[in-house]
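Complex shown without one protein chain; remaining protein chains in place.
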Amino acid sequence: MGLLARAPAMALAELWAGFGAEPGFSWLRPPETGAVMVRGRMGGTGAAFNLGEMTVTRCVLKLDEGGAVGHACVQGRDRDKARRAALIDALMQTGRAEDCRSKVLGPLAARMEEAGRARAARAAATKVEFFTMVRGED
Amino acid sequence: MQMQALTGGFTDTPREAAIAFRAMLEAMARPGRIFDIAGATPPMPLSIAAGTALLVLADGTTPVHLAGAHDAPGVRDWITFHTGAPLAARGEAALAVGDWAGLLPLDAYRIGVPEYPDRSATLIVEMAALTSSGARLTGPGIETEHRLSLPEIAAFRTNRALFPLGIDFFFTADARIAALPRTTHVEEG
Partner (left out) sequence: MYVAVKGGERAIENAHAWLAEERRGDPSVAELSVAQIREQLALAVNRVMAEGSLYDPDLAALAIKQARGDLIEAIFLIRAYRTTLPRLGTSVPVDTGAMACDRRISATFKDAPGGQVLGPTFDYTHRLLDFMLAAEGKMTPAPQAEPRDEPMPRITGFLNRDGLIEEEAPSDETPPDLTREPLEFPANRALRLQALTRGDEGFVLGMAYSTQRGYGRNHPFVGELRVGTVSVEMEIPELGFAVAIGEIALTECETVNQFKGSKTEPAQFTRGYGLAFGHSERKAISMALVDRALRWEELGEDNAGVPAQDAEFVLSHADNIQASGFLEHIKLPHYVDFQSELELVRRIRAGAAADPVRGAAE
């Protein structure tokens, strides 16, 4: 669920399209966009305080075949993304889990890891390497 | 969480919630009159009316107290899933649901403070039936008088005496709802 929540909507849509026809389902909670209050901690480790909200879309559905229930709670306002995430969550409890992992979740994780690595590599290139010019004693 | 907890919410939330809210608003504005209210199909022993009222009123900021037989796992899960409301003891509750015997004693609920009389509890009292007979109601929102089958008289007189503080009540049976705000005078019928 966490991976799907963070995934760029475009990438998920693309991989999902490659997965085949969408399975039939019914809503237990149709997609709903709202806000989640994000909390931080004083000094990073202390008492909690309210930082501000973020938009989130959530939904719950049930697959027609087998009745597996899928939940999604994803960042942003994209209802399609929430639906796809919930369908994948439900499919992961069925016989198609392996298929789902290899065709959608695996490639998605790889793409996101690559994007993260690309940023980390740029950050690493801006790390300061100090060298000593003079060591004074007076 | 059981499947039953995930079903029985509104199917067309904005529309159904608005209609149900309107019914509750009317009920509060016209104490003692009985209105139809529906939309939810909650687990037993919650009535359709009480379940719908909870969907309308409860959210993450309204602690709900489940009294007596209503404090059942199915009801708890259903409220958690559909409203996100935290479950609470009587003293912290913004909303309380149960039958009359289960909800008592009333002095355990919040009645507000003089600066914020609204920081009080609203009780949803589940009844076997609701009829326009029994206790005589007068006061704001009632042209002459109304009758309502209240579970007793004394408790509502005591509550009225606390005004502007006090508790507000909804009474529910099946798919019907009536209200008794703290402003209403209650007498033997």
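Assorted remarks:
So that you can tell them apart, the chains are marked A and B in the order they are listed, and the count of residues begins at 1 in each.
Just so we're on the same page, contacts are C-beta pairs under 8 Å (C-beta built on N, C-alpha and C of every residue); 3 or more make two chains touch, one makes a residue touch a chain.
Note that the structure is predicted; figures quoted are calculated from it, not measured.
Shown chains touched by the missing chain in the whole complex: A, B. From the set A:17, A:97 or A:120, the residue in touch with the chain omitted from the display is A:120, counting the whole complex.
Contact residues of subunit A toward the unshown chain are 1-3, 5-6, 32-56, 58, 60, 71, 73-77, 116-128, 130. Those residues of subunit B that touch the chain absent from the view are 1, 5-6, 59-61, 77, 80-81, 84.
The working rule: only the chains that are shown with their structure count from here on.
If you average the Cα atoms of subunit A and of subunit B, the two centres end up 40 Å apart.
Every residue of subunit A that touches subunit B in the complex is listed here, in rising order: 28-30, 32, 60, 62, 67, 69.
Contact residues of subunit B toward subunit A in the complex are 3, 6-7, 9, 13, 81.
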